[in-house]
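Every protein chain of the complex appears in place save one, which is left out.
For reference, chains read A and B in written order, and residue numbers begin at 1 within each chain.
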Amino acid sequence: MNAESRLAELGIELPPPSPAAGMYVAAVRTGNLVFLSGAGPTRPDGSNVVGKVGLDEGGTVSIEDARHAARLTGLQLLAKLRDEIGSLDRVVRVVKLLGMVNPAPGFNRTPAVIDGCSELFIEVFGEAGRGARSAVGMAELPFDIAVEIEAVVEIDPTT
Amino acid sequence: MNAESRLAELGIELPPPSPAAGMYVAAVRTGNLVFLSGAGPTRPDGSNVVGKVGLDEGGTVSIEDARHAARLTGLQLLAKLRDEIGSLDRVVRVVKLLGMVNPAPGFNRTPAVIDGCSELFIEVFGEAGRGARSAVGMAELPFDIAVEIEAVVEIDPTT
Partner (left out) sequence: MNAESRLAELGIELPPPSPAAGMYVAAVRTGNLVFLSGAGPTRPDGSNVVGKVGLDEGGTVSIEDARHAARLTGLQLLAKLRDEIGSLDRVVRVVKLLGMVNPAPGFNRTPAVIDGCSELFIEVFGEAGRGARSAVGMAELPFDIAVEIEAVVEIDPTT
């Protein structure tokens, strides 16, 4: 997997991983799998995209901004994954995402929001970045972040 | 596992797998495990069971209809699993379900809804179909579907 050179080609620099919001770690490796904690949409300045998604439904975050928030969340996941395994070139494939959106009541285009993260992963890992997925709406997310995504990734243990 | 002959005995014909609602695949295999994306309650005519669950709570889907929707969702999961691994006879056991209900506010009999899927899996796989599970209520599900379920399944890699 040439994910690191792909990142460079795309001009993507991964952000510093955000600190944990409680008593947990960002990632745990077990065998060939890495389980990544739910990450949030941290902007380059360290602030988070917050608010309910769906302007037509009374929220404060547009679907376009939410989709970008999902991409920011994906960058956090990649940063935390690299922190755990040293190089994204060790990724065999993205196994599973649980994409969690913070919807205004009635906003249910949650897959289009989480596509912002999936698209990033496909840019970086090719078709190996297209994992299994659920993309659903939660009642509340921590500190009102607009999007939270957790992931399971398969890595090559021999590299 | 004689799941395919069980299906035939039960007179169950699996539906065509529904298309993905975004940038993901229906299933990913890693080692002995298959991670299945969240599936929805697609009827034989291709439409989905939509709406909030709980008539007494102001929803439009009865608990009985929601339970049937969970069974339809289970049929989708089986169809997608067979698509991935070729034959359901390779299933060793259902490991884990995350059952997600779209409740009207106050409807919390979510386990009874998801039992509609679990019952199907036990019919098809016997006690190996009785996995670990959570059955909870989400704020929103994609396109207002009444039920969404994702699964982890263990398969025999040698068959």
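Operating definition for what follows: contacts are C-beta pairs under 8 Å (C-beta built on N, C-alpha and C of every residue); 3 or more make two chains touch, one makes a residue touch a chain.
Everything numeric in this text was worked out from a predicted model, so none of it was measured.
Which residue among A:G106, A:G126 or A:P142 touches the omitted chain?
Only one of A:G106, A:G126 or A:P142 touches the chain omitted from view, namely A:P142.
Kindly state which of the options A:P16, A:G31, A:G58 or A:G86 is in contact with the chain not pictured.
A:G31
By the contact definition given up top, give the residues of chain A that touch the hidden chain.
Interface with the chain not displayed, on the chain A side: 21-28, 30-31, 35-38, 98, 100, 138-144, 148, 150.
Applying the definition given at the start, please give the residues of chain B touching the unseen chain.
Spelled out for chain B, the touching residues are 31-33, 92-98, 101, 103, 105-112, 114-115, 118-119, 122, 130-139, 152, 154.
Throughout what follows, only the chains that are shown with their structure count from here on.
Hey, how far is the Cα centre of chain A from the one of chain B, in Å?
About 25 Å separates the centre of chain A from that of chain B.
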